[in-house]
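Quick one: this structure, given as structure tokens, is what I'll be asking you about.
Note that this complex is displayed minus one protein chain, with the remaining chains in position.
Each chain carries a letter (A, B and C) given by its place in the written order, and its residues are counted from 1.
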């Protein structure tokens, strides 16, 4: 688990998970998407809470699925269009466990990791991204 | 989409999907798992049908989710413990679409791609892997 | 008329001892299951491979079909166990 301004290498992260004995690796990578006019996202976070929140989410996933390895990387700072923001990787002996845990982790990161995205647009404007109700609903669908 | 005896590089496959404008990349990699005594899996397939079956599964996924890119790689031949067998990668503008399509594709590959696994064990025995009813049930749960 | 190529995979192939054979196309209306009955009489290997139909799957011209499907104009029939790829 890492929270960092630095970029990361998804291939190297997958290789680390593949080296575990599980045999089933799922991953999700989120990048800054060009929605027309966006130049960068600035990610602010609450450092003292972030590590705790992510460790808590990972512990929930490990309690729920038989995981052999979990990698969560979340960047902060100013990230241009096309930059990687977040990576979740899971390793298990069971295909379904790795897939479900990966989806669970990214859904929960969306609603319970203390990050806030600000859009920086080519016309010079800045605006905080509003939380999507759909993310909340999807995270709640996992139950507790 | 590739069916090949050759190994592949999941990092390079992810990089190709990241270069698309979507921003949400999901992947699944399946490896030969050491279950104690296994030395290799031998994968037999029905070449004339494999390409058609995988193209059909990919078309179904593209009809169902707004995907910008899909990569499916399935190896055949004799693969030692730890070797990669299968890779599914999906790129979309939507996190949920990439995650769901990735899970759908690997679930359907399990039940509708014409591959058969034979276990080769350290005591010299060989045995064909029996299909798991759970895989059928999971693929059916996606509906048609 | 014409020919029907039959392919076998995995333990079906092993029990029969060959990976393909060619037959004259069966009469109109004949199903895959009826063809299996006919083939089961040709050798002990065929009989053993086709003994438990619940463990067999079929494809006509590279598409999965139930065993009670008529062979019709198909040129290629494949008989195999449930798939275990992925």
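Everything below uses one rule, namely that a contact is a pair of C-beta atoms (placed from the backbone, for glycine too) under 8 Å apart; a residue touches a chain by one contact, two chains touch by 3 or more.
On a predicted model such as this, the values are computed, not experimentally measured, just so you know.
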| item | value |
| --- | --- |
| Chains still shown that are in contact with the chain withheld from the display | A |
| Hidden partner interface residues of chain A, rising order | 30, 43-46, 48-49, 52-53, 74, 85-86, 106-107, 109-118, 128-131, 135 |
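FYI, only the chains that are shown with their structure count from here on.
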| item | value |
| --- | --- |
| Chain centre separation (chain B, chain C; CA means) in Å | 26 |
| For chain B, residues that touch 2 or more chains besides their own | 30, 106, 110 |
| Multi-partner residues of chain C (at least 2 other chains) | 86 |
